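Heads up, one of the protein chains got dropped from this complex, but the rest are sitting where they should.
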Amino acid sequence: MSTGAQIAARAVDGAGLARRDHRGRGASAAFNGLMYGAVTISVLALGVLLYDVVKDGAGAVDAQFFQNQPSKVRPETAGAQSAILGTVYLMLITAAIVIPLGVATALYLEEYADRTRWWNRLIELNIQNLAAVPSVVYGILGLAFFVRAPLSLGSVLLAGGMTLALLVLPVVIIVAREAIRAVPSSIREGSLALGATQWQTIAKQVLPASVPGVATGVILALSRAIGETAPLLLIGAAASPRFNPDGLDSAFTALPVQILTWSTDADQESFLPLAAAAILVLMGVLLLMNSVAIWLRHRYEQQW
Amino acid sequence: MALQARQHFAEELLAVQGQALGGIDIVVMQIERVTEALEHQDVELAALVVADDDLVDGRYLEVHQRILSLFALQAPVAGDLRIVAALLHVIKHVERMGDQCVNIAKLLPLVGHEPPVQQDMLDRLLRMGRTARVEAQQAKLAFAGRDVALAEDLARQDRELNALNREVFRMAVDCGGDADTREWAMAMTMVARAYERIGDNAVDIGEQVCFVVTGLFREFSDSSHPAGPPAPVNDL
Partner (left out) sequence: MPSTSSPVEPPVPLSAVAGGLRSPSSEPSAAAREAVFALRDLAVAYGGKTAVEGVSMDLFKNDITAYIGPSGCGKSTVLRCLNRMNDLIPGATVSGEVLFHGVDLYDRAVDPVNVRKRIGMVFQKPNPFPKSIYDNVAFGPRVLGAPKADVDRIVEESLRKAALWDDVKDRLKDNAFGMSGGQQQRLCIARAIATNPDVILMDEPCSALDPISTGKIEELMLELKESYSIVIVTHNMQQAARVSDRTAFFIVDLAAGESQRIGRLVELNPTEKVFTNPDDPRTEAYVTGKFG
């Protein structure tokens, strides 16, 4: 060291500011190593999966894939139109059911319910539990009550939509509650102090302010629903239908079911690229939905 | 160690009050000296009184500054406010009392080293000097003790002083004689008037005592209404 640096070092030392080797350093390094290791493993696993799928399916994603109907026998001319449309319609029906139900329930629980009453506490407890129930159970529920008596809808789009709606309803309720709760009470107080009724306050202040949160939550819930296979199988989604769904009471299929069909049912290996392509399309849709959710959150995020 | 709220302010207020009342001590000393100078026609002592008025003026400036500081920095209210406002008046009266002592002291050399003294007039003047001194001292005690009764008693003593003043004036009018005598007599009426003014200032300090204690400002006696105070201005 030069004399200048030596003097500086001594000054630092004298003031008790010098770096000291402490026992924690070794532990810190080890922990850092562990963290990075974990991240690497996760990313690697995902990367390998993606690579595999892209390798198999990239070639099959073409115009034909979107225009043609699926088939179990002839891979060269098969497409996934009915599955894609089925998925789209299912999402629409699910959203149409789950948004009003979920938001209204969340509103009731947050704004009107008296927490001290036992039935309200029971409702809250149940919602927490239902969010964790495996999707297969919802499938059985749908099969028992929607497809068969008492509703006897049959294995149709509406039944599928209703089942998926029930599946994601707890999540939507929880998310909507969070969004409503995030609106500070000072806003409610300010509105009430102006002579607004509770409903006016909710309709004109609380709900509009919670829309971004609710929208984000709904999109995330839907992106879970879009990938659910077990419930649809139990409902009785058709395998490789050669027609598009033409109404609420129509037979249907969805991308996850079609992927399953092509991966397992079909005889030849040549269907595997189609399956991979369907996976890619599904993931693309998921990515799009999540991006929209993130964009929504950033754009309308309220700094209270 | 208990932390009393506004301890610093309370101490400062006490200190300012001490300074203001200490000014009265200086004035009491001045009254004694100037009365002695009058008695013995001591022109040098009179000159000392004039010089020492600087002490009174200096005390006035100090107290005035500290009071401004208290207003600006401590924002006194209620009882504290009345004390601070009263002290502002008190120190003004102290300064005026000091000035009156100087007036008396300045009159002495004017009448020469061997003035034609009329003993009965001089006696009355010396009595006035002693009464004025007692009044000033009593005003200080009344303020320090927040003693309203003592303050109101000052009005009684001051009536004595006023009576003596009128007597001196009468005697001066009646004294006749040569120019020197008449000149001396006129100078003595001015001395009497100065003593009377000192008494008035002491009474004013007594009124401030009343104000501090009761929150009401009352004139003990108003020279413009010798028969009594005026009727209240508004019917409240």
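Chains here go by letter, A and B, matching the order in which they are written, and residues are numbered from 1 within each.
Criterion: a residue touches a chain if its C-beta (ideal position, glycine included) is under 8 Å from a C-beta of that chain, and two chains touch if they have at least 3 such contacts.
What you are looking at is a predicted structure, and each value in this text was computed from that prediction instead of being measured.
J.: Tell me which residue among B:15, B:51 or B:75 touches the hidden chain in the full complex.
T.: Residue touching the absent chain, from the options given: B:75.
J.: One chain isn't shown here. Among A:209, A:222 or A:259, which residue touches it?
T.: Per the contact definition at the top, the residue touching the missing chain is A:209.
J.: Touching the hidden chain in the complete assembly: which of A:152, A:197 or A:291 does that?
T.: Answer from the full complex: A:197 touches the omitted chain.
J.: For subunit A, which residues reach the chain that was dropped from this view?
T.: Residues in contact with the chain left out: 114, 184, 186-187, 189-197, 200, 204-205, 209, 302-303.
J.: In the full complex, which residues of subunit B touch the absent chain?
T.: The list for subunit B reads 4-6, 9, 75-82, 156, 159, 162-163, 215-219, 221, 226-230, 232-234, 236.
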